[in-house]
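Only a portion of the chains appears, each positioned as in the full assembly.
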């Protein structure tokens, strides 16, 4: 039994509230336990300079925390005048992960801006962001699709993420909350697609290391957890959109 | 009748949800029509360098918008690496307004950090921020008070704000939404205390001017609107806390 | 009698020296007591990106202080690498105020850059800047007008500003110097046009509040002071230019 009463391989309660905000093309409020993230997707009708003329789209993500999303108040990055290394790592990860399941040619020369703003943090904010952002992005792209602006439905696969880790006592657990995360020996973020493939794997020993057999145990735990997340995403997106993703043509 | 069906002197629906977040000492989600702001108050046990040793506290505010709080996505100030003039003006205004109703000596050498994060914008974000921030701040100070850390209850008066303006047709209206605000000739933000005094008055002709009699009309409208806001704050804070504010010793 | 021997409603001595610098299209050195500001107006033959193609002009202002304009030396904003909130507020105010009395269509797609550089500060630098900038801007626009580049004379009205305030003893005074300003309970900047209308009204209780009747008293004092300032501006601009302003077609 864990700190908060969960089994080692049990996720925290997940809720995905869609159409959370009025203006964005897609938006959700995702809660994973006490971690709450507003994910929005905005469509811009052009791509960044390095991609112009290539006839394909781009997906980029930004990530931020409210100053008091955390136990102690953090100084705003806008006030510091620069973005931390941690934030950059996370927003690059989110963007890369989403791009892996989208047919960028089908989007045309458009950019999807994904914003993940953590309003309450209790561990796992980056994986909750990916899981929620996938839903917001899909809804925004569905709007474009319904307007007949796309050559094909561009979302080729489900995408979700969770964290796994090895606690000080050697136990492998899934979906670490903040207290567990701070004390874990090994922390791994896993991003997978609906057909069971990996998109990202980021495992880190925190002044510690891990063996090949521990890695295998962690990956199994991650896979089971992510399978549950796909169910939540399907509920949030509804049957019709789920079917569209499952039927989308691969690149 | 206005654009959205309101009378000229009618406010939009107001909701103040208290204890909205888990970590901050005080937090609310305030909605004024479609404008939604998360206001939090955090207590820090020291004051900024310019105030050290003076035996009194400080209240400071920060303001931000989610990128997609608005119709068009805005670039994050953290990404730009600097805070806009508009943001600075607003956060200085919020801080100054709150300090006018708080007995800073009673706080002792502590800082109250107030964060106003607009998650959805439809005009009046700065006045909604002040109205919501007052509630969050009061709840945070009440916690200190309950811990017997304060020499006296420091909130000496209610404080709320609204906007008033003169539309192109010459009509004076209260609580302008975004569409009205963009087209108004005159825009005025009014911050008042529970005993009917002014704290801030910021009236601006947008490539236009206004006469003394128009000013009088606007101030009357503001006063009526703010009186309604006080009722919402009292509901949110509850009877006991309302009584404490009304009984607080003036400086 | 006030600190420096003035009556409550008496302005400090005003001097406006025109054509103070060689290069700018318009330039003045304005002194309001010991407050001295160099105001220049520069014409650029294009507008900022957000206004292109609209067929109208733009007026923008920048404000700065020499490091030793003040009693204590201030760090330069260039050395800090960023502009303070106070500076931004002031330069936004100056630009907005000037735009209220200029027919921007008549300027065509040009920008008037107004620079207000305080070389000596003794309170009231923002209101002195507005009063001086109006003269510098008018002289620069007159040059364009004489070159037959404008469809109409664009300055539609005089514009000047002063401060009013309530001292600790409850007395309402006009044109506060630095010592008075630092100690005042209420501080209000008022910008008015030659026909007695308001352009900007910014009243602030400094950890204090003010009543409606106090507001009325302050506005009366401001109006009388500003009327004197118009006389100084007329002397500086000369009869011909004064007549042109008074005869200019309203928008």
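Each chain carries a letter (A, B and C) given by its place in the written order, and its residues are counted from 1.
The rule is simple: contacts are C-beta pairs under 8 Å (C-beta built on N, C-alpha and C of every residue); 3 or more make two chains touch, one makes a residue touch a chain.
This one's a predicted model, so the numbers in the text were calculated from it and none came from an experiment.
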Assuming 3 chains are placed, give the number of copies in the entire complex as this structure defines it.
6
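Rule of thumb we're sticking to: only the chains that are shown with their structure count from here on.
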Among line, ring, star, complete and other, the chain touch graph is line
With centres defined from CA atoms, tell me which chain sits nearest the overall protein centre.
B
Could you give the separation in Å between the centres of subunit A and subunit C, each centre being the mean of its C-alpha atoms?
52
Whole-Å separation of chain centres (CA-atom averages), subunit A against subunit B
34
For subunit B and subunit C, what's the span in angstrom between their mean Cα positions?
29
Could you list the positions in subunit C whose residues touch two or more of the other chains?
82
For a test of understanding, state which residues of subunit B touch subunit A in their complex under the given definition.
21-24, 27, 34, 38, 40, 42, 44, 62, 64, 66-71, 73, 76-83, 87, 113, 115, 117, 119-120, 122
Contacting residues of subunit C [partner subunit B, same complex]:
82-86, 88-89, 91-92, 96, 99-100, 104, 188, 193, 196-212, 215, 219
